[in-house]
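Of the protein chains in this complex, all but one are displayed in their positions.
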Amino acid sequence: MFITNYIKNVFGAVKSLAVGMKRTGYYFTHHKEIITEQYPDNRDTLVLADRFKGEVVMPHNENNEHRCTGCTACELACPNGTIKVVTKFDITPEGKKKKAVDKLVYHLELCTMCNLCVVACPSDAIKMAPTFEHSVFDRSQLTKVLNQPGSKIMDGVE
Amino acid sequence: MLSFSQIASDVDQWLHKVCSPTWALVFEMVIIGVSVIGLFAVLGLVLVLMERRVAAWMQIRLGPNRVGPQGLLQSLADTLKLLVKEGMTPGGSDKFLFNLAPFIAMIAAMLLMAPIAFASNFQIWNINIGVLYVSAVSSLSVIGILMAGWASNNKYSLMGAMRSGAQIVSYELSAGLSILTIVVLSGNLGLNDIVLSQKDGWWIFKGHIPAIIAFIIFMIAVTAETNRAPFDLAEAESELTAGFHTEYSGMKFALFFLAEYINVFIVCAIGATLFLGGWMPFHIGNLEGFNHVMDYIPSSIWFFGKTFFLIFLIMWFRWTFPRLRIDQLLNLEWKYLLPISMFNIILVTVVAIMKWYF
Partner (left out) sequence: MFEEIGTTAEGDLQINVGPQHPATHGVLHLVLTLNGETIKKVEPHLGYIHRSIEKMCESLTYRQFSYVTSRMDYLSSHINNNACALIVEKGLQVDVPERAKVIRVIIDELTRIASHELWWGAMAMDLGAFTPFFHAFRERETINEIMEETCGARLTMNYIVPGGLMMDIHPNFQKKVKSFIQLFRSKFDEYNELVTGNIIFQNRMKGVGVLSPEDAISYGCTGPAARGSGVKCDIRKLYPYEIYDKVQFDEVLETGCDSFARYMVRLKEMLESIKIIEQLIDNIPEGEFQAKTKAVLKLPKGEFYQRVETARGELGVYIVSEGGTTPYRIKYRSPGFSNLSALDHMARGSKLGDLIAMMGTLDLVIPDIDR
């Protein structure tokens, strides 16, 4: 029957629209479902995953010592030339010359946070830090020296 | 009690006291003009904010909440931004028509304000063919859109304008027919008389099923006529970037934007007037106490409450449904809405002749 089909079509269509409107109406009235994060306001309570790859850092202990031997494994592992290791020669107490890191230059603006340098490091000297607010007004500020000034290698790290 | 009609008549008497009738008329016209523009601005701000809030809550977001308390000043900030923006006129466009189009759209919306009864005895122009005036003037808005689309010298704009032309011309029919239902039932063409005819109950209740069908068709048709989603083919963001106002920026864009919201307000006001009793309070049969409480609520609140309810309904449509295709849009009108409204008008005529309504 043409007429019954026509009427059925109209009612089916209206019903399908009503179902959708019921769903949006539900969310309109249930404000508990809102998922917006008010980011700059909730900065204090914001919890980032501890593995989050924000930038590469070099942890130092309280005596301003790090674990980097200057072996350039990270530099070799990096696909983008983000890390540049500048080495120097330290004189050990025995009077021998020993290769050590002078500056570990890290270009944050080139980094893709692929974690390959961290995996490549044989002495766990570098790691990823869960920071993400990296914006600066001048890109030269994105080039960082990871070892702190005056720092030296930890005892027992070869 | 302080009411709009009281204020209006006080101002009228005062003007007649201090100056000659001619000047009084001139001053009154100026006051009306200024207050209509003021109402436009306020409505624009309120409706934009309302739309953004409704959208946000349906989309499980918060919506504007930074400027002012609860984000209430957000649309004011947006207006400021639009005012200071450069209004570009693209090269190769018809400069005169391009700059004229937003004003045409605006004026068409403004003219529609005249016959609406905002409160009891408060109406700019109590014209006795109000309904006819409304359906005649509301089709003018398409001229602004066509002009904008043609003058922009942009293919997207042109396509948007052509779609809008086809759409508004077709949907005028079923909007007109569903308005006619109420005219048949009430036997009046003036908007205030239609409101007065609903003293003992709104037409949507009194008119049985035909009135409800007419109301549904009216809502669909006016959503299409004001180019709102799911019938926003003239803008169709994902297809035509922004349709007829692709090339507009700054305040010229804002005027189009404002005209859209004002049109929504006006069609909802007319819907409220025709079907939901306008400024008439909600009355139930012989419940004297209840009716008395309802009468105590000012008539302007009744009017704006009903209008905003209908506006919310249209916003609800927009944030739920996908957009129709152009041929489906015309199919819906010519194969479904128009036959149903025609059948409905026969039905309602029978109801009116036999006096089956309450």
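Letters A and B mark the chains in the order given here, with residues in each chain numbered from 1 onward.
FYI, a residue touches a chain if its C-beta (ideal position, glycine included) is under 8 Å from a C-beta of that chain, and two chains touch if they have at least 3 such contacts.
Bear in mind the structure is a predicted one, so any value in this text is a computation, not a measurement.
Engineer: Which of these touches the unseen chain: A:Ile7, A:Leu46, A:Val86 or A:Val119?
Structural biologist: If we include the chain that is not displayed, A:Val119 is the one touching it.
Engineer: Over the whole complex, note the residues of subunit A touching the chain we left out.
Structural biologist: 12-13, 16-17, 19-20, 22-24, 35, 48-49, 51-53, 77-79, 112-116, 119, 128
Engineer: If you put the missing chain back, which residues of subunit B would it touch?
Structural biologist: Its contact residues with the unshown chain are 55, 58-61, 155-156, 159, 163, 229-230, 232-233, 236-241, 319-328.
In this section, only the chains that are shown with their structure count from here on.
Engineer: Approximately how many whole Å separate the CA-defined centres of subunit A and subunit B?
Structural biologist: Averaging C-alpha atoms per chain gives centres 51 Å apart.
Engineer: What residues of subunit B sit close enough to touch subunit A in their complex?
Structural biologist: These residues of subunit B touch subunit A: 54, 57-62, 65, 316-317, 319-321, 336, 340.
Engineer: Using the touch definition up top, name the residues of subunit A that touch subunit B in the complex.
Structural biologist: Those in contact with subunit B are residues 10, 17, 20-21, 23-25, 27-28, 31, 33-36, 38.
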